[in-house]
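Here is the structure we will look at.
Omission of a single protein chain aside, the complex is shown with its protein chains in their original locations.
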Amino acid sequence: MAILAAILVVISKNPVHSVLWLIVVFIAISGHYILLDAQFLAIVNLIVYAGAIMVLFLFVFMLMNLNAETEPQKNRWLKIAGVVTGGALLLVLVAALKRADLKAQIAEMNKGDIGLIHNLGIALFHDYVIPFEISSVLFLSAMVGVVVIGRREGAPKPPFGQDYGA
Amino acid sequence: MTHLVWLVPALPLAGFLINGLFRNSLPKSLTGIVGCGTVLVSFVLSLLIFGEVRQEGFQPAVINLFDFISVDKLHIAFSFQVDQLSTLFLLIITGVGFLIHLYSTSYMHEEEPPHFARYFSYLNLFVFSMLLLVLGANYVILFIGWEGVGLCSYLLIGYWFKNLDYGYAARKAFIMNRIGDLGFLIAIFLMITKFGSVDFAEVFGKAGGVGRGAITAITLLLFVGATGKSAQIPLYTWLPDAMAGPTPVSALIHAATMVTAGIYMIARSHVLYDLAPATQTVVAVIGLATALLAATIALKQHDIKKVLAYSTVSQLGYMFLGLGVGAYDGAVFHVMTHAFFKALLFLGAGSVIHAMGGEQDMRKMGGLRKWMPATHITFLLACLAISGIPPFSGFFSKDEILAAAYGKNPIYYVIGVFTALLTAFYMFRLYAMTFRGAFRGTHDQEHHLHESPAAMTIPLWILAILAVVAGFLGIPEAFAPHAHWLAGYLRPALGEAAHGPELAKGTELGLMAVSVALAVIGVGYAWVRFSKKPDLAEPTGFGKVLANKWYVDELYNAIVVRPLDLLAQFLVFFEKNIIDGIVNGVGRLVHYGSRQLRLLQSGLVGGYVLLMVVGIVVLFLVELFIKK
Amino acid sequence: MNGASQRLTHQGTTAGDTQYIQTMNAIVLSAIWGIVMMFSGIVTSSKTAIRNTAVVGLLLLVIVNYADMVGYHVEIDTHKMLFFDTFGLLGNSIAFVSTLLLVLLSGRDMEKVGNNLAEYFALIFFVLCGVAIVTTFNTLLMLFLGIEIISIPLYILTGSDKRNLKSNEAALKYFLMGSFSTGLMLLGIAFLYGASSTGTFFIDDLWTARAQVGPLFMAGLLMLLVSMAFKVSAAPFHFWTPDVYDGAPTVFTSFMATIVKVSIFVGFIRLFDEAFGADQVHWQIFVALITAATLFIGNITAVFQQSVKRMLAYSSIAQAGFMLLALLTLNGIAKQGIILYAAAYSLATIGIFAILIRMKDYTFEGFNGLARKQPVLAATCTIFLLSLAGIPLTGGFFAKYYMIAAVIATGKFMWLVVFALLCAAVSVYYYFRVIQAMYFKDGDGTTEAEPSSGFKGLLVVLAVGVIVLGVFPQTLLHQLTRLVYTW
Amino acid sequence: MPINYYIFLAVALFCIGVAGVLTRRNAIIIFMCIELMLNAVNLLLVAFSKMHHHALAATTPSAGIDGQLFVFFIMVVAAAEVSVGLAVIVMMYRNTHSIDVNFLNRLKH
Partner (left out) sequence: MVPVLLILIPLVTGLVGFFFRSEGPAKVWALLSSLATLVVSLVGLGLAKSSPFLHANVAWLPDLGSRFAVGMDGLSTILSLLTAICFPLIFIATWRVKYSKPWNFYALMLLSQAGLIGVFLATDALLFYFFWELALIPVYFLSSQWGGERRIQATFKFFVYTFVGSLMMLIGIIWIYSHTADHSFSLESFYALRTKISSHDQTWIFWLMFVAFAIKMPIWPLHTWQPDAYEQAPTAVTMVLSAVMVKMGVFGLIRWLAPVVPVGTWAWGDTVSTCCVIGMIYASLVAIRQDDLKRLVAYSSIAHMGLMCLAVFATDANGMQGVMIQMFNHGINILGLWIVVDLIERQFGTRKISELGGLAQKAPGLAILLVIVALANVALPLTNAFVGEFLLFSGVFTSTATQYNVVFMCVAGLSIILGAVYTLNMIQRVFFGNTNGLTERGVDIKFNEKVVLAVIVVIIVFVGIYPRPVLDLTKETADFILTKMSYKQ
């Protein structure tokens, strides 16, 4: 089902639809998380992705109020090539991996509790404190970045120099 | 005395330097004095040395001046060898050389002082190199002289450098000599490999020790060198062209001395040649062929100097015949006599040309004996000498060679004698057309006719005397036993067998009779035929072939010069388009590739990602299939 | 000698553990200073002040980093998340010093980009923080975070010239492809995680934890290789480079092309040495292929460029190709070499860009006759170009020398060496085109404004540095030899 | 259930994402596809973490937790990327009223 939804994300003409389909994918994935008893992640996934991020996407779409692909479908060769290579990648990956003898490895259901917020929290703030701090820097930079980008600076000026190439 | 021998070449060298460096400041008179004086002094020195050498039991002396080249095993000293042979040549060179210098002082007096000086400096340089050639105690020094004289002949032929044709003649001479020199050079290297030395003494000492093949190779290569220098088939064509130079030069270089260097060299290395009969045959045949060929060509020439030139070639052929049949002293003897009478002939011709105001075509001459008696007499004597009329010098030397040839192989003799007949014929054709009959030149030429000044006639007389009496240095056994002074004198240098095969007294006399008879016939026929009505008509038929020298020059052009030229043209093309083309092609390829690769940078994100993914796929494929 | 095995011997020694517990002076400081810069924009509007603060910060960075190297530092337990060794720290110091030089040379030109100077500096400091992480990471998590911390600000800086469509376009392209490669990297990490028997992200455990070189392991390795290759712009994952470098404001192009690229290279080598050094045989062939492709495409494509800026973008690809040789061999010579290469390359490139920024016209014609107008600029530029071309007496020569020597020492891949040097010969073509333009062509190539004497002086210093590197690499080399022993 | 299924599922999702990136021209959709890729990876990581946990739970109870934490960090980063990415896209849209990536070809060759 996740796969189906994913394919729909890719092929659906109307961006809004694909957003919605993406949400479906996320929900499906969250389901898998539950199955793999990563409860915390499941919740976070739903809240952050399906909730916040997707809303952001929709918002941007509305802002640009383009609901259908406006441009005509040019160079479909690129499309076909894209699909083909994507398929090829899938093939080679599968080919590479199916030789992996992981049959024995079982991901069993409903056992263990590492997925609980409690344990995760302990690990996070004990072993993973450094990365945690670091990620704050990441956010900081993102924030600054958005600020820089966000400010208006008047009308676009033509690119400096002449247009090279060709 | 011999230890002072280095002075003999040194003096002309000094003369060369003085005249060369101060050519702009010296007055002609001084130049002449320097030019002649140095040669005269070295002549005197040579005489003194000769006086020492001619004594019985004189051992060849090697004077070591300094080490020229010495690399680990190879040691080449700059050393001179004084023995009978070299001394004889010293005398010829310096003696005749001096006379010709003297002659030149007046022959060239119209030249500007600088050029006059240039002329004499060249001449001195030539004498120096020639002396180096004959004095050298090893093949390298000999070779140095060898190329030196070549250079001088180049410079002197092209002396009047304003005239391009003269220049080309000079170039031809130099290059043809170079071809021979290459052979000589290879011979030297072969000696180095075989004997580890180039000293005469050492080489001859070891000569017996090495294989027949090597000796033959060496001797043949040396002979190649000789053909270049001494104008033998196939490299003789430069000599006639060399007549472009001033006449005294022709006399000195292209008749008396330089061209006989080949004979000297072979006589010098007679030890090797004795060991290589095959080569001897080759030498003999080539010599004979050259003699005949040149003689036939001489029959139909109209340029007075050309005739003499071909006769020189022919006479040189004789000498090689002599060498080929082992009569080394005969050959040397002929060198000497020939030096006298041929120099005389050239100088005579020179004085004729001088009188005719530069005219060289015999058809415009005639009856000159009225105007220039001295020249006429001396010239006649010389003609008799070269034609082999007894008791003139030519008779003795030529007959000695012919006799030896007969001993070797009668056919040699037959051809030789026939050539002698031709010689007599064309020489007297020349004589008759020049001095007999009526004058055929223009009026002002006739007006201008006069006997040459003393500076020119004195040498003529001296040479004439020599040309007459020189023969008595080598009276054949047939006339008087052990009267052959020259043979005796040269025996230490040329070895016992130097005289060639001995003949019975009777046969020898018979042979002489035949040759003399033929000579007389030739002389007489030519005399009567050309005194009255000289041949002015354009030659036809076979005569035309002869007049055009058997078209040999044309032949060489067709088979050597043209192909080389075409090849060079092709190479230039090849250079520009193939080799350089490839080099530049690489550059162009890079450019082209660059222009194409740029197009990958399509500017489309989709395209970029696509290519990236393709790259990943490729890596995985390598991982899956190609690797291990 | 492959890193992993040494690492084992190394862990035996007690010195090893302290190196986990070291502090990350640089990281902390750069982060903090980033914030400082941020607020400096608010408290003062004087650009000079801002610039000076930045300079001070950079100076401090260099100092504390050196302190790290000689062992003065506050001790914090990083839980083996980071591992500090001379190699990484040298990488840091090169990055910091070059940034300092960059700011000193082209600080003024940043103002022209837009009016958020303070933020630009803040972002630069954040990037440096990421750099410090990437050069000293010890787990894939930190690598991932470091890379991201480098990338995200760079997206911004690329697009910082907002009114310039080229800049926007570059930013978007960079962003899309960058996050795509992030996806690839994560997939690779996931595979490796799966392949490791104990489920770890520690690079020094990876190679012990993997049962054998299974397909899962190889798949992850390749994915990582690809994504890192993307970051250092190695063919065929280089396509973003020319467009982004061309589109971005030149100052930041210079920053990306030197500091970022070099430090990611350090991380690259660190990763493959630590994690996969033992399995070199399995992946050498791929690196060789990528190297060849990079050298080829970089050099050949650069030949035909009309714009010097774009030519430099391609040349940076080509130079990356040479640096990949170090990754290929991973022996002591290579590790010395990569540091030297980093230094030489950064110095030269910063110098050239600094001059390029001042030019009116970025095409080759723009440089015509510069030697008459600006002899100093022309001369220094020539030296930098010679260095990039690898001519002796310049640092570039020894850089290339080490790379070649490293490969020859392995005795394999001779074909690659010859190929690489042929490409180097090609590179002479486009580098010398600039020289020819400056000296032998007539034209009015000139700068926008008469450059200040300080600028010139700094350029000369830089050039002298390049030459010193070329004649007496001793100073640096000694550090390097020490480093080789510690490994 | 065997881990293979999860692997293939994740890989399939990932490749769909890739295909999307290749085929679509709307910047935002491409970006979404990338998010899809990230999620595929997340899924894979969680699966692996579970696998390791199952294998080693006996010895170390907390085995496999790293995987889930990694996923957590991925989400963090993804969020940051989204904000920046959207900002860039919006800026682009402001200047050229389009978000078709095929119109981004001022820079080429």
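Per-chain residue numbering starts at 1, and chain names A, B, C and D are given in the order in which the chains are listed.
In this section, a contact is a pair of C-beta atoms (placed from the backbone, for glycine too) under 8 Å apart; a residue touches a chain by one contact, two chains touch by 3 or more.
Keep in mind it's a predicted model, so treat the numbers as computed, not measured.
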item: Touch partners, limited to displayed chains, of the chain removed from view; value: B, C
item: Of C:Leu154, C:Met359, C:Ala405 or C:Val434, the one touching the omitted chain in the full complex; value: C:Ala405
item: Missing-partner contacts on subunit C, residue numbers; value: 386, 391-393, 401, 404-405, 408-409, 411, 414, 417-418, 421-422, 424-425, 428-429, 432, 436, 439-440, 472-474, 477-478, 480-481
item: Those residues of subunit B which, in the complete complex, touch the missing chain; value: 66-74, 114, 140, 143-144, 147-148, 151, 154, 158, 161-164, 167-168, 171, 174-175, 178-179, 181-182, 185-186, 188-190, 192-193, 564-565, 567-569, 571-572, 575, 579-580, 583-584, 587
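Convention: only the chains that are shown with their structure count from here on.
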item: Inter-chain centre distance, subunit A versus subunit C - centres from mean C-alpha coordinates, in Å; value: 29
item: Junction residues of subunit C - those touching two or more other chains; value: 141, 145, 148, 152, 155-156, 159, 162-163, 165-166, 173, 176, 180, 194, 218-219, 242-243, 246
item: Interface hub residues of subunit A, defined as touching at least two other chains; value: 78, 81-82, 85-86, 89, 93, 96-97, 100, 102, 128, 131, 135, 138, 141-142, 145, 149, 156, 159, 164-165
item: Subunit A-facing residues of subunit C, complex; value: 27, 31, 34-35, 38, 78-79, 81-82, 114-116, 119-120, 122-123, 126, 129, 133, 141-142, 145-146, 148-149, 152-153, 155-156, 159-160, 162-166, 194, 214-216, 218-219, 246, 305-307, 310, 361-363
item: Contact footprint of subunit A on subunit B as seen in their complex; value: 598, 604, 606-607, 610, 613-614, 616-617, 620-621, 623-624
item: In the complex, subunit D residues that touch subunit C; value: 3, 7, 10, 14, 17, 21, 27, 30-31, 34, 37-38, 40-41, 44-45, 48-49, 51-53, 55-56, 63-64, 66-67, 69-70, 73-74, 77, 80-81, 84-85, 88-89, 91-92, 95-96, 101, 104, 106-108
